[in-house]
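In what follows, a structure is listed as structure tokens, so that the remarks can point back to it.
All protein chains but one are shown at their positions in the complex.
The block that comes next holds chain A.
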């Protein structure tokens, strides 16, 4: 048996399969000379799930590293810009109840924590609005950059909304034509083991045996390798995140020039919430709810009610039900097999973590790709520790949005405020944050997905109170905070007066494209 890791086999296409293929192939192409292969086996019969239209700013680097031109991506995947999320009705449920989780860090975050100063000022302005310009930009429907800004660069930090189906196709073409990824369209019907339990090869219907040194399971909810073959247990988190059903619908714009939101809109309902994502060609809308709290009919009706003001006859649209099984595998890397994507786990798309997890999983494998089978077990152990930690923190962060609610209008919201449904770690953090302001030291920084700033945006966006320091604040820090608030105001004004609408920029990119410099 050869112990060098040379041949990587990815089972399953879709967003997970192709992002992984592209990331690994681009990384290997840069790092090593030759003698390796990346093969992706994709079934023609298994449809891709195709939900997960929101991304993180990390996607810009992911695409750039693969050698993709942003203009091609924007044009071919019906992309629009996303500058964070607006959460409506999550606190009181009233019409004027909203807060933003923007993508720009608070002003001066390396020098000063503005939260105590903002709280002390009793400002009429929201926390997000006081410390970063993005809420103002989003409220006006403006783009995060100019047509003269080079590709992947930003005036205001941004991610994307994309069409998942087109995205897989786009990545597939790029991986095959530019990155030498071998593509096999076939069904895997058997998994063949070595004596040590590793996967030696998979048997396909038409192409026979395909052997490899490292197998990546991107088979979606099926989890063909990690779940069905290795039987790694699934850890549910439904006791903390109750949503277990989704209804998705594609909504046309009223007019060709209707505005395109440059943020994800998330509106709380009686037993869940509705996502609303603007692509360049249509909206993607859907309801996430708990069927232990309301029936599918009720959820459907709430979705129709939501759509009515903006769609002529919403009942005529095509609705698709998707079951959600919230949770993740106990281990993600077993023997010589790693699961990436839905095969590793799934959470409701509240903070667009699905595609992000794919990116950082693929990136970690690319960065640390074992050259040798003997190194693999050590890396697998570390990988599992890292990603178990990351999944737990994401679950905590999603739970934070629910547990801070003040809504008492339905059992769903009451149940979320029950501390029994909150992890010990999050309970401890919330206790701490009553007296201390969240800072990066509260987290294992290098592994963190959500920085302290994200917690601050949600906590103070939702009206959380931290006691002021009984020792007061120094004159120097007050002076410095004032300067940063002032700077933020100036930056907000400068950006809102110079940026064009999101729609206008997207139209210009369709027409002219972005420069690479």
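In this text, a contact is a pair of C-beta atoms (placed from the backbone, for glycine too) under 8 Å apart; a residue touches a chain by one contact, two chains touch by 3 or more; residues count from 1.
By our rule, contacts and distances are computed from a predicted model.
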Protein name as given in UniProt for the chain not displayed, "Lipoyl synthase", "SapC family protein", "Multicomponent Na+:H+ antiporter subunit B" or "ABC transporter permease subunit": "SapC family protein"
Full-complex contact with the absent chain, from A:34, A:124, A:148 or A:418: A:148
Residue-wise, where is chain A in contact with the chain that is not depicted? 146-149, 508, 511-517
